[in-house]
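All protein chains but one are shown at their positions in the complex.
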């Protein structure tokens, strides 16, 4: 899912945030994204900071639904992997098997569920595998070594290293915990390790990539979209990140 | 103090209620009062209804004091007995002896203290007697016979029969309890018995006088004064009462 | 010394008595007799004790105030009347009198209230026993204790605003007595403190004695100082009753603006002779305190007597000290007490470490009530 070798860039967009939201997906691809994370908005995004909360609220207020977002995606052609990001309740409400098949049907090959820790992941993990979707697990700075090993063993696609103890959202600096965690995760898995949460600038992306295999960038881009940036505008932003990562 | 034989009329005025308040005293005399009750206003007239409360408040607000009221009285010549009506605290604050001597010095020969029942009256009674002032006790409809006898024995001047269970204030009709009480009091004392509280009209005064030796009229007159009646106006009222009593 | 017996002729030394209109004398006498009898009647005492336990939440705890005591260098125990049903010690007296009223065949309770705590307690007892309740409350107090007005009305009581005089507790008391005179056969006047004519000062002290009795059995040793706030003086009287025969110093704390003991003179108001704030002629002064329940120019006659004897001492604290005390207690112990009760706390805060309350003293303080009713007053103060 993530190219081994180079430094991967995974930008995020909240599905349904604007009528033409898939243009952001295409812009990301054009700017050099290695994969694209699609947020399926949830009413109670407990791990998200203000920016993603607002993006989710706006999408829901516009009437966004999982089915609608997946249908939108079916209408475009994207050459890089798509990864869904959503909360556990949407997965369980449909049923993990149905939910994952639906993702696969729309060409989505990865799934991130931030409130589904490894201990609770078995059912979704199996359903995802059956549907050909990689259930990507998250590791946190406080995760102890034995859990880290388990996360490394059970994750698929890559391991999402949460850069800091906190919610999503832009930060002035990249927390030192990010590289420490990435190094620890890399020691227990052969999967690529991407750093996410608070990666806000090209410089931060470059720093993160020193210890990890790439970055996920979400709030920094969504802040721009909320402020009215066009697909063209964010293409420039993603291109700058791409350039920084090499 | 009260003429034996005929039916006595004792109208009331709150001392200091107007600058020329003593004109009401003179008007009462002119209209045929047998004695005149002078209220020495107290801040907390617990047994008084709205009218006397307002009259007391107005007098106090005008700066009325016991000394001032007594000085005012010294400046007029009245041919009928004057009776002070006030609450216990004013008596005790000065000390019963000093207080009663002061009354006597202003020509007052009677004293009514509604919150001084017979059981608590000994000190004031003695001081009043020493000063030549009659301490007039009150009897109530609920007073049992033995107490009534004691009140009859200890009262001086007359016995004040409280017409009803309630505060001072005008009433549409004279309570039947008035004549029952007057009759009971007359059975235990040779003193005159006057009915007060709520005697509002000449007709009520006449009814009261059937069983008693006279009446005290307060709120009905004070309501008129509060509403702006002149000494001349109330002279007419008192004359009507006088006529009704015969 | 004990505070047990019925005072002869209703007198506590020079104080007390029954200075009421003749119309009320028989009712007072009947009440005194009924209380005397009921208080000697195990059935009545058992019923009251039962209600206090299963309904009102007695015994109330004695809480060691470890953090505040530690800061002040004293041992401090709080008697928690704030946890009693309706939020203050007032319920103790009210349940007793309401049972008595029912025993006397009365169907209506009349009460005066300042802070509204006594009114709420009275309305509560009326609801519990199926009696009606008419509560007189100064219009100024209605403004500052709105919460309690709502509570009384929810409980089915009629709240009558009193607009005469200072529009506070003193005037509400006048009006309640007027209402009583007019309805003696059906009404019981449920006086809220240890003032009024005999038997009230004695009876209310007896109904509040439970505070002191419990506290005495709860303290690990006899305290050096026993302190309570004083409005009419009922929570203090009830507390003192448990310790008057010990070596404990008894301290009553008045509002600086309602300090009958400190700034008053002997006088007669609301049916008894006691210490009263008044002018040279005997007109009753208007008190002024941030605590509606202490905003009263008089005090119960037994306090005047204890003060004259030197057995109890009386102190005053200012509104500003009271507000500071309520906040300090809240932050140190997690207890928001009533503005009234905070007077006792304020004195302890001021005195601790001084000759009046040396370091190491063991102090029992009665927290007479909780502060919910005062939040609006305090938050408005904070806005200024």
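Descriptive notes on the structure:
In this document, chain identifiers A, B and C correspond to the written order of the chains, with residue numbering beginning at 1 in each.
Everything that follows uses one rule, which is that a contact is a pair of C-beta atoms (placed from the backbone, for glycine too) under 8 Å apart; a residue touches a chain by one contact, two chains touch by 3 or more.
Quick caveat, the model's predicted, so the values are computed rather than measured.
The undisplayed chain touches these shown chains across the complete complex, A, C. The chain that is not drawn here is touched, among residues A:49, A:157 or A:192, by A:49. Remark: the omitted chain is touched by one listed residue; of A:23, A:65 or A:230 this is A:65. Of the candidate positions C:111, C:125 or C:365, contact with the hidden chain is made by C:125.
Of the candidate positions C:147, C:160, C:265 or C:324, contact with the unshown chain belongs to C:147. From the set C:26, C:57 or C:353, the residue in touch with the chain omitted from the display is C:57, counting the whole complex. Interface residues of subunit C with the unshown chain, by the touch rule above, are 53-57, 60-64, 67, 80, 83-85, 87, 123-128, 130, 147, 150-151, 154-156, 326-327, 330-336, 371-373, 375-376, 378-379. In the full complex, subunit A makes contact with the omitted chain through residues 42-47, 49, 53, 57, 60, 65-66, 87-94, 114-120, 137-144, 147, 151, 162, 165-167.
As a convention for this text, only the chains that are shown with their structure count from here on.
Using the contact threshold fixed earlier, the set of chains in contact with both subunit A and subunit B is empty. Ranked by separation of Cα centres from subunit B, the top chain is A. In terms of their C-alpha centroids, the spacing between subunit B and subunit C amounts to 36 Å. With centres set at the average Cα position, the gap from subunit A to subunit C is 66 Å.
Counting partner chains per residue, subunit C shows two or more touched chains at no residue at all.
For subunit B, the set of residues touching two or more other chains is empty.
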